[in-house]
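Shown next, in C-alpha cells, is the structure this report addresses.
Only one protein chain is missing from this complex, and each of the others stays in its spot.
Moving on to subunit A:
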Amino acid sequence: MVRTYLLLAWTWLRASAQYPVSLAMMVLGSFAVNALDVAAIWIIFQHTGSLGGFGLAEVMFLYGTADMSFALADTLFGNVDRLSHHIRSGSFDTMLIRPASAFVQMATDRFSVHRFGRLAQSAVVLGIALPRLGLPWERTWMVPLMIACGVVIFAAIFTLGGALQFLLTDAPEVANAFTYGGSALTQYPLSVYGEQLVRGVTFVVPLAFVNWQPALYVLDRPDPLGLPYWLRFAAPLAALLLALAAALAWRAGIRRYRSTGS
C-alpha cells in the first residue's frame, strides 16, 4: 500500500515536472495566501497583548501545529475529497478495475509539488514560534505526536468527506466545509470560541485534539473550560477512533457505489 502510494505519487510528480514554471508559481501562490493568515495574527497582536489568554508565540505555535497537520494531511490525502468529480467523469470506475486500493489511487491522483506550499509555510511559522516558547525538553515529545495525530484526524475528515460523496455526488461542498472549516477553526486558541463549540469539537468532531488539548500540555496551561487533565493525552485515541470511522465509511461507500449511466 505504501509502495503503491509512493510509486503513483512519484509517477505523477514526474509527469507534472513537465511544466516547471507553472509549478513554481503555484507553490509560491499557496505560500503567499497562507502567509496572509500569519500576517492577520500578527496584526491582531498589534492591538491586543493576548488572544483568548495566549501570547503571540503561543498562538503561532497553535497555528503552526494545526497548519502543519492540515498541510501534511492535505498533501497526502487531500485529493480524496475530489471523489465526486471522479465519479461524474467515470474515472472512478477505471480505478476500481485496477488491482490497487481505490483510496490510494484517489489520494495520489495528479500528485504535484504545489501540494508542498502550505507545508513549507507552516514549517516557517513553527520555526519562529518554537524557539520563542523556550519549551522544556520533558514536554517537547508531545509536539511531533500531536502533529502526527493531527494528520490522522484531518486525513480521516478528508476521507469522511470523500465517503459522503458516494451519497451526495453533486454536493462536494458539504464535505469541504468540514475539512477547510476545521482547519480554520484550529488555527486560533479554542478559548476564543464559545463553550458549546469547544465541547462540540472535543467530543463530536474531535478537532480539539489536533492541537488544542495536547498544546495545553506542551504549554503547561490550565484548561479554560476546566475539562479533565487526561484529555491532553487522548489525541492518539481520538485519532484512532476517527480513522476507524472513516475507514468504515469509505468501505460502505464503495459497497454502495452506483457509478454513472453509460
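Miscellaneous remarks
Throughout what follows, a residue touches a chain if its C-beta (ideal position, glycine included) is under 8 Å from a C-beta of that chain, and two chains touch if they have at least 3 such contacts; residues count from 1.
One rule holds in what follows: contacts and distances are computed from a predicted model.
Going by its UniProt record, the hidden chain of the complex is named "ABC transporter domain-containing protein" among "(2Fe-2S)-binding protein", "Ferredoxin", "ABC transporter domain-containing protein" or "Phosphate-transporting ATPase". Across the entire complex, the residue among A:L7, A:L168, A:A184 or A:L225 in touch with the chain not shown is A:L7. The chain omitted from view is touched by exactly one of A:A15, A:A120 or A:L237, namely A:A15.
For the chain left out of this panel, the touching residue among A:P99, A:P136 or A:P222 is A:P99.
Interface with the hidden chain, as seen from subunit A, comprises residues 4, 7-8, 11-12, 14-16, 89-91, 93-94, 96-101, 110, 255-259, 261-262.
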